[in-house]
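Left out: one protein chain. Kept in place: all the others.
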Amino acid sequence: MTITRADGRAPDQLRPISFERGFQKNAEGSCLVTFGGTRVLCSASFTEGVPRWKKGSGEGWVTAEYAMLPRATNTRNDRESVRGKIGGRTHEISRLIGRSLRAIIDVKALGENTIVLDCDVLDADGGTRTAAITGAYVALADAIEWGREHGAIKRGAQPLTGSVSAVSVGIIDGTPMLDLPYVEDVRAETDMNVVMTGVGGFVEVQGTAEGAPFSKDELDALLALATQGNADLAVLQALALEPTQA
Amino acid sequence: MTITRADGRAPDQLRPISFERGFQKNAEGSCLVTFGGTRVLCSASFTEGVPRWKKGSGEGWVTAEYAMLPRATNTRNDRESVRGKIGGRTHEISRLIGRSLRAIIDVKALGENTIVLDCDVLDADGGTRTAAITGAYVALADAIEWGREHGAIKRGAQPLTGSVSAVSVGIIDGTPMLDLPYVEDVRAETDMNVVMTGVGGFVEVQGTAEGAPFSKDELDALLALATQGNADLAVLQALALEPTQA
Amino acid sequence: MTITRADGRAPDQLRPISFERGFQKNAEGSCLVTFGGTRVLCSASFTEGVPRWKKGSGEGWVTAEYAMLPRATNTRNDRESVRGKIGGRTHEISRLIGRSLRAIIDVKALGENTIVLDCDVLDADGGTRTAAITGAYVALADAIEWGREHGAIKRGAQPLTGSVSAVSVGIIDGTPMLDLPYVEDVRAETDMNVVMTGVGGFVEVQGTAEGAPFSKDELDALLALATQGNADLAVLQALALEPTQA
Amino acid sequence: MTITRADGRAPDQLRPISFERGFQKNAEGSCLVTFGGTRVLCSASFTEGVPRWKKGSGEGWVTAEYAMLPRATNTRNDRESVRGKIGGRTHEISRLIGRSLRAIIDVKALGENTIVLDCDVLDADGGTRTAAITGAYVALADAIEWGREHGAIKRGAQPLTGSVSAVSVGIIDGTPMLDLPYVEDVRAETDMNVVMTGVGGFVEVQGTAEGAPFSKDELDALLALATQGNADLAVLQALALEPTQA
Amino acid sequence: MTITRADGRAPDQLRPISFERGFQKNAEGSCLVTFGGTRVLCSASFTEGVPRWKKGSGEGWVTAEYAMLPRATNTRNDRESVRGKIGGRTHEISRLIGRSLRAIIDVKALGENTIVLDCDVLDADGGTRTAAITGAYVALADAIEWGREHGAIKRGAQPLTGSVSAVSVGIIDGTPMLDLPYVEDVRAETDMNVVMTGVGGFVEVQGTAEGAPFSKDELDALLALATQGNADLAVLQALALEPTQA
Partner (left out) sequence: MTITRADGRAPDQLRPISFERGFQKNAEGSCLVTFGGTRVLCSASFTEGVPRWKKGSGEGWVTAEYAMLPRATNTRNDRESVRGKIGGRTHEISRLIGRSLRAIIDVKALGENTIVLDCDVLDADGGTRTAAITGAYVALADAIEWGREHGAIKRGAQPLTGSVSAVSVGIIDGTPMLDLPYVEDVRAETDMNVVMTGVGGFVEVQGTAEGAPFSKDELDALLALATQGNADLAVLQALALEPTQA
């Protein structure tokens, strides 16, 4: 029997994915990434120099901040600036994005430069953190290219050790499924975000039992699905970056 | 002698203006407004009910929040959520947008409903507050239409008493000019933001001498320019809203 | 027909104005300014040196902070220090005062010195921001005199390029009126604050339609009234400063 | 040998004390209190009703907030509202003033009414907290009189069980002295603030060894001095209140 | 070849584990848990009633807060209360503890009661979050027992659906190791925290590549190690709870 999802996809199929580079005019790298109904604006700001605690190390620094526009969601969320503090979820996702990107950065090759990735969710329909990581990689690659062209990165240095992408997987009614939209996300018994390099190494695996605990077999099925989804995303990232990095 | 500006415009000419309605999928009204290199995402959230201090008044409430994405500008700005407080400029502009929109709202006709306008600057190239007001009106009109279609606004009630738009004007090298981009804005001796209704009434006039004080004649010249610019914007707003409100 | 106001004034008449210099003993300049029932304590703190971003520029810096005592108003307002953040109105007025004073300051002549104006409202009865600007000028003039006497400002340098004052005007029941107390302010259809130099140049014009939009004619009538009011204030400021600057 | 102080006073002499009632026009009770070079504006805000945790108790509530204007001191202090938090010293003094006033309040007789005392230091020259308590009592007495006249306090009820005042004492060069100005305060080996009722009961005794620890004899000498100073203040308070409470 | 660790343990051996119940006298459940040099004070506060958004649901709520004493670590950390905000790491761990405990709670059986788990790290030597989860379960079990004894939980209801524990695993010099102290944690190439139920189900799996990405084989080896470590912890938890739950 073939299971079909509400949006007509097969269980192991990604939502329509697209990357619109150069979306924000001022950023050294910028990419509006779309995973179905989820859209995240990822921009990379390249600045020469590093935070004080890295000065003189010869190494660069990459960090990230994630946020949602108030009306990315079905009902409006108050701004964290108005509330005067950043919520736990925002903190957690910002940290995840930063770690994920640093996993494919050679800080020595980057030299004493800082790249800040801003990931602002314009529309939220599940998988905002995985879309953010996937899009941020594209913005990061463009910012590094910018640094190379402007002489801030040494000739011949390659700060990128590979590519990185992320996808969510989950078990719904007993079936492992790839890239969950919001309606599936809230129903998932187990929910996992998997960050991988373009050559199939694991960077982050975050699985959570939403209802009953999950077994090793279920974990294996989810990881297999995520491995394939990330392989597909890596190809799409490479295609999106082709024109300028050819 | 004809004065031509860096971008080839005549002194009394607006930058290319566009309105992309429905930009954020979840909002009851949403409009990505473009004034040349400035782009502001304006979304209107319609909710039934009003803040506690208006309960039982039979009147609605319209308010606005303005913010900039960190990389809307040439160099990255820290997020106000991270800093833990909202700056004076943000407060000031949020209040201006709210007052401007309330000027064309009949709160009785709106009934006990609240509309929050979120104006997030994606790209900043001068005139972000005037673009925000102009685009927010379009989002507001759509949200009111949504309220009417969903029965939250009484049949026959018309909460909009007219349209509202805003434009900046300034004196540069002695010449009054309309709709200043960033490069002109920083050079302007006098800088004025003028908010007007579609039928030519003044809603807000905010003029500031950046260098020498300005005279009544200069003020008059600027107001004349703004009057014409706002008349043009009112037409463009009406055209943008045409398909659904015909 | 002669229109008389609740307090017996003619439409174009200022409230009783007074300046009590030296009110705060420690400040380099201090002035308790009275506009009828409104009293604002304006003090100027002169310090040698400038903020980091002005260092080495050879230029000085003038800034202002506005606040209300909790019981300046009819009912008590919570302290912004207790709330942990500054409201939008406070920010807006502080920025307006600072800009207004900088309009008559020659930062080169001031040299690398900083003057902070603190404007604390003791009693609020309308027009607190215009009283604050008008009184702050007097405190500023005294602080500059202090700087000159103490050798912090170069001999022969004149950091003041003129005087500055402000007054509110509004349309009430169709009649333009000068210097509105609270009871008039809340009834005004249009409300305008006009900051001018002692020789009649405009520094800031901020007009807001509280009810219906206003016309160019109404704007002109209000500006004429404000021009005359500010001329009167400039004379009173000069008289107040006479003893020490003679 | 007679010891004379810098300002010519005898060791057991108060500075010139004055009370200017009705200083803030809107407050139900208001008093500008002067202790030599120290001036504190104390205002009492009377509101019907009590905080949630006292509702239905039949009892009233009295509390206090203390603050300094930025330029009360010799060099300017940043505003606590701008810093975004209240310092420990401010908290400590606010709590002391509140406790001191509650010591002479019969909350049952006050009924479910709240009185907030705002004590804002205009000029600081030592002893601001003791001046604040002493002046706040006068404002409080006026606010209670207001409550009685306006029917918020029951006819015949007397919420005041007595008067309260405070004075600082300290040991300087081995000599106990009364009511220290700033120049003495910083030199004092031991510093004590003593709050007493008008009939000589102790409400608060806060003694601190600034240098060497102090002995029981020194403590006794300081308490004797404070007892006499507070007796004098009680007389001055009664005189200040005479006209309206006769 | 047998690998021995700095502290003499085998790679698959836990550090000395202990549970001291009733450590905080006032809490309904309290446990000082020790994992070698790491000590976390876990206390459970039982209150009748639930947050507003759960009222009337018939369901209870369990949540957790994690914090470190300033000197739990090798050098002192500033207090988050003094800094005025909670850091991302604290938020992230608090959320993880809460989710882990909710995985073994039947909220219907708990009824409309709230249990807050406070996990304060007294000494930090690696694995503070896993020790916190493991100790918090013990405190939670005692608080539920308290609720049952005091009639807040219905007779016969069993809010606990099982036990939960957590342990860290990591790869060091190519060898998977269990329960890492700080000196191993900083050297680990891959670091994973695994939360499991007492019967071997996975609740949370959080793996992070600190250096190179990890492979599926490495992931499997780590999960096997964690499965065994959690099985051991489940036995120790049961023993610790024996006296009162026999």
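For clarity, chains are labelled A, B, C, D and E in written order, and residue numbers in each chain start from 1.
The working rule: a residue touches a chain if its C-beta (ideal position, glycine included) is under 8 Å from a C-beta of that chain, and two chains touch if they have at least 3 such contacts.
Fair warning: this is a prediction, and the values are worked out from it, not measured in the lab.
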Omitted chain - touching chains that are shown: D, E
Given E:I17, E:L41 or E:L101, the one touching the chain that is not displayed: E:L41
Per the touch definition above, residue among E:Q24, E:S100, E:T134 or E:Q237 touching the missing chain: E:Q24
Sole residue of E:R79, E:K108 or E:K154 that reaches the chain not shown, by the stated touch rule: E:R79
Residue in contact with the excluded chain [from D:A157, D:V183 or D:L219]: D:L219
Hidden-chain contact residue, picked from the options D:A157, D:V205, D:A221 or D:L236: D:V205
Contact set of chain E toward the excluded chain (per top definition): 23-27, 30, 37, 41, 43, 45, 47, 65, 67, 69-76, 79-86, 90, 116, 118, 120, 122-125
Interface with the undisplayed chain - residues on chain D: 85-89, 91-92, 94-95, 99, 103, 192, 196-197, 201-209, 212-216, 219, 223, 227
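One rule holds in what follows: only the chains that are shown with their structure count from here on.
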Required minimum of steps from chain A to chain E, each step between chains that touch: 1
Set of chains whose contacts include both chain E and chain D: none
Longest centre-to-centre distance from chain E, chain (CA-based): C
Per-residue overlap in chain D, given as positions that touch at least 2 other chains: 84-85
Chain-level touch network, classified as line, ring, star, complete or other: line
Set of all touching chain pairs, with the criterion as stated earlier: A-B, A-E, B-C, C-D
